[in-house]
Every structure is written in C-alpha cells, then in structure tokens.
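Below is one structure; the comments refer to it alone.
Apart from one protein chain that is not included, each protein chain of the complex appears where it belongs.
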Amino acid sequence: MTRIVVDPITRIEGHLRIEAEINNGKITDAFSSGTMVRLIEEILRGRDPRDAWAFVGRVCGVCTTVHSLASIRAVEDALDITIPPNAELVRNLMFCAQNVQDHVIHFYHLHALDWVDVVSALKADPKKTSEIAQSISNWPKSSPGYFSDLQKRLTKFVESGQLGIFANGYWGHPAYKLPAEINLIGVAHYLEALEWQKEIAKVHTIFGGKNPHPNFLVGGMACSISLDDASGINAERLAYVGKLLKDAQQFVEQVYIPDLLAIAPYYLDWGAIGGGLGNFMAYGDLSTSGYRDVGNYKFPPGVILNKDLSKIHEVDLRNDSEVEEYITNSWYEYAGGDGVGLHPWKGETKLKYTGPKPPFDFLNTEDKYSYLKTPRWKGHAMEVGPLARMLVGYASGRPEFKEVVDYALSALNVPATALFSTLGRTAARGLEAKLVAGWGLEFYDQLINNIKNGDTRMANTEKFKPETWPKKAMGVGHTEAPRGALAHWIVIEDQKIANYQLVVPSTWNASPRDKEGKSSAYEAALKDTPVHDVNQPLEILRTIHSFDPCLACAVH
Amino acid sequence: MIIETSTKRKTYYEELTEKGYSRRDFMKFCTMIAAYMGLQSSGVAQVTEALKTKPRLPVIWMHFQECTCCSESFIRSSHPIVADIILDKLSLDYTETLMAAAGHQAEEAMHKTMKEHYGEYVLCVEGSVPLGADGVYCMIGGKSSLDILHEVAEGAKAIICWGSCASNGCVQAAKPNPTTATPIHKIIKNKPIIKVPGCPPIGEVMAGTIVHILTFGTLPALDGIGRPKAFYSKRVHDSCYRRPYYDAGLYVESFDDENAKRGYCLYKVGCKGPSTYNACGVMRWNNGVSFPIQSGHGCFGCSEESFWDNGPLYQRLPNIAGFGIEATADTVGKVALGVTAAGIAAHAVATNLRKKKMIDNLISEGKESEQELKAE
Partner (left out) sequence: MNTTVLSKPHKLRRVFVWQLPVRVYHWLNALSILVLIATGFFIGNPLAILSGKEASDLYIMGTVRFIHFVAAYIFFFNFAFRIYWGFVGNKYAGWKNFIPTNKQFFKDMWAVIKTDIFMTKGSELHTIGHNRVAGFIYFLTFIAFGIQCLTGFGLYSATSDWWFPNLFAWVPAVVGGDFMLRQIHHWTMWFFILFTVVHVYLVFYHDYVEGRGEISSMGGGWKFIEEEIFEANKKAEEKKK
C-alpha cells in the first residue's frame, strides 16, 4: 500500500490537499482537506446586513457574484423585501453570464489539460485537424492555415525552453488517449476561450460596474434603467448585453459542446470511474416570475438518493433538521461538543487547529483534518453541482433537460448510468452551459419587453433604512452556483448581523468525513479510481477536477 | 514525458513576429503601453526598443489567503496582445490557478525557476499571509505560507503585491482579523515591493504594471505608499464623469430615485470616490465598458487601506464602534453639543446662585455709581 499526497492540487481555486491510499493501482481510500481559512463568517458579525454581499462576494473571485446574490436574497428574505421584476431579470442575466463563463473557463483552462496532451499536438497534421474541426462544428476558425500557424507557434514555444504554465505537465502519460489532431483543436480553443471569457464578463460590468466582483444591492440593483441618460441602462447598453449573450451562446454551441463530444468518445472508460455518492441535491434557481416563485424555476429543486431517479425529495432550507453542519473532522469546535450537527441559523464558526505543525508530510486523518465543515442533508452526504442539477431536472421530467441529456447519451452511445461518473460530471457541465446560454437570451427578451411596457423600476428602497427593520429577523437566500447548491443564512438583531453562515457547494463536495465516518463526494468519487503511476497523479486530477473545486468558497 | 526546459530566452519582438503579428501591430501595442504609462511620444520609442531587445521574464505567482479574483481580473486584461504577452509570453513558471502540473511536479517547477533564475525572477503575490498559530491558517504542500513566502522571496528581483489582500490584507484582515492576515510588505522588508491594490485591481492596471518592469527593467515610479503613480495618483472623484453633478450639488438621495435615473452624483448614498485613489474613472473596467459609479453604485474604496472597516457602504461617514449602528462622528458631535449646552445652562444658573454675592456687589457698585452721577 502506498499513501500519496497531492498538494497543491492545481488548476482549481484555492488550497486543496488530497491524500490517497493506493493498492494494486487503485485508490482504496482518500482524504480531502482544505488548508486555508479566512473566517469570513466571524468577520461579518456586527456589521450592516446591507453590506454583507460585498464581504461574501470576496469569498471567491472565480464564481464571483454567486455569494453576493445569495447574500442579498438572504437579507431580502429576512426583511421581507420584494424586488422589482427588472431587478430579478438583471440578476438572472448576471447569473447566466457567470455560469457559462465559469463553465467554459473550467473546461478549457482548469480541466482540459487532464485530457488534452499539449505536447502531442505538435505532431498533428493541420489539414486533418481542419477536416475534423469542420466536421464537428461550423465555428469559423478552422482552416488548415489557422491550425498550422498555431502549431508553429506552439512548436516555437516548446522549443524556446520556457514552458511556463505547461512545465512539468504529465505529457506522454499513457492515460492521454486523444489523437494529435484533437489535441491541437483543444489547444486552439484553450486560447480562444481565454479571449472569449473576458467578453461575456462584460455583462457584469454593464449591470454591476466591474468584473470580477460586480456590485449588488439589497432591494434590487443599483443600475437604473434610464433610456434618456448616457449613464443609465439605455438602448446602447442593452444592445451590448444582447450581443454578448448571443456570442456566448454561439461559443457554447459551436466550440464547447462540439469539443466535449469530440473528446468524450476517447475516454468512455471514465463513464464508469469516479461516480461516488449517488446522492444529488439542488436548491433550484432562475425563475421567470421572481425568485420567490419556486414553481417557475428553470432549475427545479430536489434531492435524489441512491441514484434513484424515480423519486425526487423536497428540500426545506428553513427546517432545522434538514441541512446541518458537522465538525467532527474539521478544525473547529462547537459549544455543544464535536458530535452535534448545527442548522446554519444556529451555526458556529470557532477555529481550533489540531493538525500537525508545518512543515509536515502527512495529515493525521484519524482525527480532524480540514478547514471545511461537513454539511449533511437529513444526515446524508450530498453531491451538488451541474450533474446534480441535470439529474434533478431530468428526473423531474423537464423536457429541456431530457432533450439535452438524451442527445448527449445517444451521441456518445452510452447508457444513462454513465452519467454517474467523472465523465458524466464533465459532460453535465457542458450541457448545462448550453441550457443556461439559451435561457440568458430568454431573460433578455423579457427584460426588453418589460421596459417596452413602461416598467423601469430597478430597486425597492422602502426598507433600505435600518429604522424600518424589525428588532430581530432571520432569512435564508439560495442560488445555484456553478459548482452547485449554495445558501446563506442570516440572523439580524438590532439592525446588525448577529449570525451569518454560508454552506457552499464545494463544502458539500470536498468536506471531510462526518461523525459516522461517511465520506463526502470527493473522497467517495476517488475510491476505485485507477492510478497508473503514483508519481504522476493524473487520474486523481481528472476526478477531482470534474467537480471544479473551489476551496476559497468551501472554507470561506 | 517531462520536457526539459532550457534557459534560452526570446525577445517579445521575436515572439510576436514569429506568431505572425506585423510590425504595425507591434508598434500599436507599444504606443498603447506608453500611453498607459503616461509617457510622451518619445517614450514610445523607448518602449519599442525595450520590447524588441529584452528577453522574457520568469514569474512566480503565489496564492495565499485570497479569492483568486486578482488572477481572474488579470486574465480579463483586454488588449488582446497584452493578454497574449502576459499570459503566454511571460514565463509564468508557477501559478496554481493555471499550471498543468500539480503536487510535487508543481513544486519542482517552482524550485527550478528559483534556482536557475535566482535574483532575476519577479515574485507576484496574491493574498495575505496569516502570521499567528505557526502559520497554520494557510498551508500549501504541508508548509506554512509564511515559510513559503520567505523562501520564494529570497531570490526574487522584486515583489508585486496583487490586489488589496497582498497590499493591505483586504477582507480577511477586516476586524477582528481572526486569522492574523498580514500584507506582504509587513513581512518582507528587504525587497522592492510594488503594491497594486484594488479588490481586484483593474486587469489592464495589472498588465500595465508588469509591462513597465519588462520594458524598462526598473520598477515603475511609486507613490508614498508604494503604488505605481501611473494608476494610483488620482482620486476616483477627480476623474469621475459625475463630478459636475457633485459640484452642482445634485445628488442621488436613494437608489433608483429620479436623481439616479438622471445619473446624479452618488456622494450621498455613500460614494467613497473622494477618498479613493484608483484608475477606475479614467481606464474603467473590462476594456473601458463601465466602472462601479457608471453602473449606479458608489465607489466603496476597494483600493484603500482598511476599506472594509470604513463602512457601512451606504454612508459617507463610518460608524463609530460602541455607539450603535448609525452613530457617526456627527451623532456623537450632536450629543456632545447637547451636553455642552446643558452644562452651560447649568453653569449659568449656578453662577447666579453661588456667586450671587459677588455679582450683587458688582451690581450694587454699579448702582452706587449711577446714583452718584444722578446726585451731581
């Protein structure tokens, strides 16, 4: 038996450490640890609830916006504020832009190098590459000349000796299976995606003033609609947003999805690896008629247990026996002892590091071993994320979900069970981006229609002043972040934050074991993952990256 | 297969022409960079020359306590050629966010650069470093970030502190700073340090800062706090297009009111532009698309030290701890004024009681004189 450590796990957000036990070329046990903490929940205590969105926004710059969104919703819930329809739509548009951008960046810049061998691309035949590219998509940048120029550039780059971010990659590892031509397409789109991601971010800049970390507002949005003023949301700004959304849809449909479907067939074995828990959860989001109208969510909420798609369980975030956080294996302490689970409204965040003093080689995984708390739903470990959302949508019988999932399954000619895997997770993310890119355009049309009909309200400031608030109020706000179900719980007392707790998608997925020793999603998914060479943990990266880890989020 | 790297380095100009960029493209880029750096037209030639002849610069980019939005902002840097050069053409030898290698291989890549380019590489730091509890609040590869920072700073030619985290501690250093998050300049004292604050900084500001070093081989001119003058010497307020409304006395009174729709100044809903040094008003965000104020929200001073503790966001004056949520200096002042007035009133009454005799004497003295005058 060998115990290996991969730390830092790169091409993610934050500081994640994996320790894995390997027997006969397979992982038999794995431990996931977050090794950086900031304690933002404690920093929020005593502050103005209207400011919380800005603080929690800084939990993460990769999924930037999602925490701010959950936060203003939690405050609006606590204070019973209903926001104008335009503000809902603008928030939805920002959601869509963020989701698609994050997924594309994940696929090309954080995940692709697990599947695409950059060095092999040097051997590709540009003409053949062009033929393949044109056969899978009508994306215009696909001429032989384009690919041969790129290849030349790549060759020079490699020959220059300074490989920069590509240095020390696992190039040539036998687990890389793509033909050289598809590797070259992958590299081309790596660079194109890098160009494109900064464009779609401009939707945030227009409504929120900047990206990363656009501005939000309790009660609505700060960007007034003002057709007669250069500084408001006017015809030019709206046209700009429309163009960005259309370009995004085009990029997803002509680049992302075709690449996904071109790469996947070479890795179908990964449709049986990395499945993990089999429990999936979504809180739902993106309503066409306001956040409070759960029935009209594009992403329906629900829980799937044990891969049983025939039954969807309901989730209630207010019920104090559903979502609970444990710290049995986390570097914290609870007033009521390490064994209890706390609903976030009663949550506590008190640090207590008991791990080894750095520098160290191994964590003591018998004891506490991570800065993540361990969330559970009715005691169950849950996987959240695009796969969970696609499955909940699919199992809820939503036609849009059925259509894309069935399309992908038939294109790859695999059974539905292949969804419960590393490959399934990665594919679900792409399919979701396709749905969300389309929905963005729907919300855009709705916004234009509203304005046409004379509704230009963007914020409800009736209860903006603290004098109008009750002495005590509690709220919860949720959203579907790119990495999964996200909710924030707030307790307001005397117009200040008395308690603020975030339970974050990567906390669900990357957390350490619970008090019964049950693993969360990462650890469960790593089990049985093959490892060809213990010195080159490529397979570990594949499964872990399929979750798109964000550790700054997870620990916060 | 792990590719062995040599140390042969290419100039930007070589890189670019090989990539098919024309000389014209190259000149355009140089002009833009020169303009960023506030150089006269003669400076363009200098930039051009520098980029034509200077070899590539190895960069190690560390992440400590942070949110990675500075990296994200950096890759938003919009002038394509800049993104290209900075991302592909700098030798970004270590950056956890983008590098292919992980674990031991990643650390190996970093140590190779630290050794082979000792004294030559630029260290970029994103994030603060927690000093307390043996550094356990941020650990990478089983080492504390504090140890790593010391180790990697050792051979660095200069340190760039990206964002407010590395420059001033940012959100995790906000009160009560439970993890003792500490900015880099308080830890490393023997290296030139450039602070590029902002939460995050504008992508083009980040690119511009690096390009300055590449071009001139020197650090850009810094202000008293260590920020590049080129981007941090003017207040947001002084370059704000809503400034005429400020001067006119026309203000948004609450969000989305009539005045907001007219684009009036955001001063009264908490805009901190008047005390914030940043390039937002001039360069704007994401290739000039907008900036916070243009999109209706006040500046909250994200490039200033301790801006998180200068809240609440929607008030011009901060609250004073211990005086309730809405107690500002003015509230305290008004109370003090009331107390003073009451004190004065009490004192005036007391005077007339306690010093009655003396005052009576004075009065009678005066009356006597009056009588004497009458008598005459």
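Annotations
We call the chains A and B, going by the order they appear; numbering starts again at 1 in every chain.
Following the convention adopted for this analysis, contacts are C-beta pairs under 8 Å (C-beta built on N, C-alpha and C of every residue); 3 or more make two chains touch, one makes a residue touch a chain.
Here the structure is a predicted model, which means the values were calculated and not measured.
The chain we do not see here touches B in the full complex.
When the omitted chain is restored, the residue from B:61, B:121 or B:277 that touches it is B:277.
Note that of B:104, B:143, B:191 or B:234, the residue touching the chain absent from this view is B:234.
Residue in contact with the omitted chain (choice from B:120, B:151 or B:330): B:330. In the full complex, subunit B contacts the hidden chain through residues 223-225, 234-235, 238, 244-251, 253, 258-259, 267-268, 272, 274-277, 301, 304-307, 310, 316-318, 329-330, 332-333, 336-337, 340-341, 344, 347-348, 350-351, 354-355, 358-359, 361-362, 365-366, 368.
The criterion applied here is as follows: only the chains that are shown with their structure count from here on.
Taking each chain's centre as the average of its CA atoms, subunit A and subunit B sit 28 Å apart. Note for the complex: subunit A touches subunit B at residues 5-15, 17, 35-40, 42-43, 47-48, 50-51, 54-55, 58-62, 64, 109, 113, 118-119, 149, 152-153, 156-158, 160-172, 191, 194-195, 197-198, 201-202, 204-215, 217, 219-226, 229-232, 240, 351, 353, 355, 357-362, 456-459, 461, 464, 466, 494-496, 535-537, 541, 552.
Looking at the complex, you find that subunit B touches subunit A at residues 1-3, 5-10, 15, 18-20, 56, 58, 63-73, 75-78, 80, 83, 87-88, 90-93, 95-106, 108-109, 112, 133-145, 147, 170-172, 174-179, 181, 199-200, 202-203, 241-242, 254-257, 260-263, 280, 285-287, 289-297, 300, 308, 311-314, 319, 325-326.
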